[in-house]
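Pasting a structure here, questions to come.
Only one protein chain is missing; all other protein chains are in place.
Right after this comes chain A.
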Amino acid sequence: MRRSKYIRPEHLLNNGDRPRLTTSAMIASIAGPDQPTKPAPFGHTLAALADRDPRIVGLSADLAKYTDLHIFRAAHPDRFYQMGMAEQLLMMAAAGMAREGFQPWVTTYAVFASRRAYDFICLAIAEEMLDVKIVCALPGLTTGYGPSHQATEDIAMFRGMPNLTIIDPCDAHEIEQAVPAIVAHKGPVYMRLLRGNVPLVLDEYGYEFELGKAKLIRDGRDTLIISSGLMTMRALEAAKELQKDGVDAAVLHVPTIKPLDEATILAECRRGGRLVVVAENHTVIGGLGEAVAATLMRSDVRPAAFRQIALPDQFLEAGALPTLHDQYGFSTGKVVSAIKGWLDE
């Protein structure tokens, strides 16, 4: 519930005794203070792949710098096309270039690709199965700028689009592996992008990305967390915390939202009477959680319980990202307490 704009925030004006976080830059880092990171894994990986693959071209709508495509632009200036702040044109031009045999990689923010350019992706690209790769920053709740920049429903929208493959990677390690897999995949792909200094998480688990595959990253007897994107990082952190309290949590990472690896999800959900928790950086409507729920229902698989950690069906507030992640239940501490609460039910 938003405060009235006519009520002054007196508690901020009266020199409150504790420092408060500020929204800061558009794209706040999601890395923890001591977490290892890698800079611009998408941009560096694509630039290196383009050295060997002349089909690859890059297009952006005035957001190359904020989608790490500036790395590609610096490496291959003649293969970068600035389409201006015009996302409809961005998708149409990419469609035209794909028709002529190129593999366009287009970048913008997820809000603009989904809300503004949907028809152009749908009819000009997906209906024709064209080889266009759409890579979008600020997925879900990864900025404190408010609803204009928070793509909380992009997966719900794009899941409804036939032919489109949807990838929600967790970290730098996965992005480095997903980009070459997407190059090799023929057809349109939407990838949610983590940019800037991106956390390194999955390397310590010996994880390997395979397009269309869910991977069990750690096993556990008490609860199964099914997650994608940055919530897999939070799920793994939560699992470590839960272990200290004797709760054994498994984490099934599902980076490919569509097509969904239903076989692996069903196999894991059939194992033992575990609480199944789906954790996703997306609204509770139409994302991974509902996709998993529908899969279970269609196959008559009934876990001991089914819960979702996801954003509410609301326009979210503006603020500092750590504050918002805590407020909306995405912080590791909130994930831990939610799961403990459900296990005690």
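By our rule, a contact is a pair of C-beta atoms (placed from the backbone, for glycine too) under 8 Å apart; a residue touches a chain by one contact, two chains touch by 3 or more; residues count from 1.
Keep this in mind: contacts and distances are computed from a predicted model.
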item: Protein name as given in UniProt for the chain not displayed, "ABC transporter permease subunit", "ABC-2 type transport system ATP-binding protein", "Transketolase, N-terminal section" or "DMSO/TMAO reductase YedYZ, molybdopterin-dependent catalytic subunit"; value: "Transketolase, N-terminal section"
item: Sole contact to the chain not displayed, among A:Ile71, A:Met92 or A:Ile225; value: A:Met92
item: Given A:Val57, A:Ala151, A:Ala249 or A:Val276, the one touching the chain that is not displayed; value: A:Val57
item: Omitted-chain contact residue, chosen from A:Asp119, A:Glu204, A:Asp219 or A:Asp313; value: A:Asp119
item: Per the touch definition above, residue among A:Gly101, A:Pro162, A:Gly206 or A:Gly246 touching the missing chain; value: A:Gly101
item: Contact footprint on chain A, counting only the chain that is left out; value: 57, 81, 83-84, 86, 88-89, 91-102, 104, 119-120, 122-124, 127-128
